[in-house]
Structures are given as C-alpha cells and as structure tokens.
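With one protein chain removed, the remaining protein chains of the complex are shown where they sit.
The block that comes next holds subunit A.
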Amino acid sequence: MKNKGLGEFEELVLLAVCILKGEAYGINVKKEVEKHSGRSVLLGAVHITLYRLQDKGLLTSEMGGNTEKRGDRRKRLFEITTEGMKQLEAAQDVRQKMWSLIPQLNSGQ
C-alpha cells in the first residue's frame, strides 16, 4: 500500500488541506476542490478520502471550532503530516520530470 502513490483525487484533497491550513474540514475541502477543479464533488467522497488519507498517515485531525450554523457541533479539522508533504512533493517531482521529457515542449523553447 505504502508505495502505491497518490490517486488523482487524493492529491487534490491533500492540496486543498494544505491551502486551507488549519481550516480544513469536510465542507471547506469540498469547496476548495470544487473551486480549483471546476467539477462538483460529493461530500461523502471528500469524507471517505480524508479518512483514507488519515489511515495512510498522510493527514492528522482533531475536533474543534463549533459554529451555530452547524447546530453547535464541532468540526474535524485536518492537517497534513510530514509524510503527506513528502508524498505530495514526490508526486510533483514525478510530474515535473516527465513533463521535461516531452519532446514538443523542449523543442518549442
């Protein structure tokens, strides 16, 4: 499992958590992913992914920050772990490396 790398949606969710920095919980993450990817995402999908990433050790979470809008319930706030950061960077590296190898782009310079 560990070397499996990140799925595309997982990557988006991880990035959203990074962007939101301490404010990342289900709905926020959903909105963030929707905003950048331009597609609509189901809340459940976000939750499932968040928990899966947490199980993989790429995210940690704690409860906090209740608001009236939520009927006074707390949110579960997610943070990225160092391992999560590493995987994100690794994914980014792979892409960069592969992009640089596409012939058309190189010759266009």
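Here, a residue touches a chain if its C-beta (ideal position, glycine included) is under 8 Å from a C-beta of that chain, and two chains touch if they have at least 3 such contacts; residues count from 1.
Heads up, the rule we're going with is that contacts and distances are computed from a predicted model.
K.L.:
Report the protein name recorded by UniProt for the chain absent from the figure; options are "Phosphate ABC transporter ATP-binding protein", "Heme exporter protein A", "Monovalent cation/H+ antiporter subunit B" or "Putative ABC transport system permease protein".
P.N.:
In UniProt, the chain excluded from the picture bears the name "Putative ABC transport system permease protein".
K.L.:
Which listed residue, A:G38, A:G71 or A:P103, touches the chain dropped from view?
P.N.:
Considering the complete complex, A:G71 is the one touching the chain left out.
K.L.:
Residue-wise, where is subunit A in contact with the chain that is not depicted?
P.N.:
Residues touching the hidden chain, for subunit A, are 25-27, 30, 42-45, 47-48, 51, 63, 66-71, 73-76.
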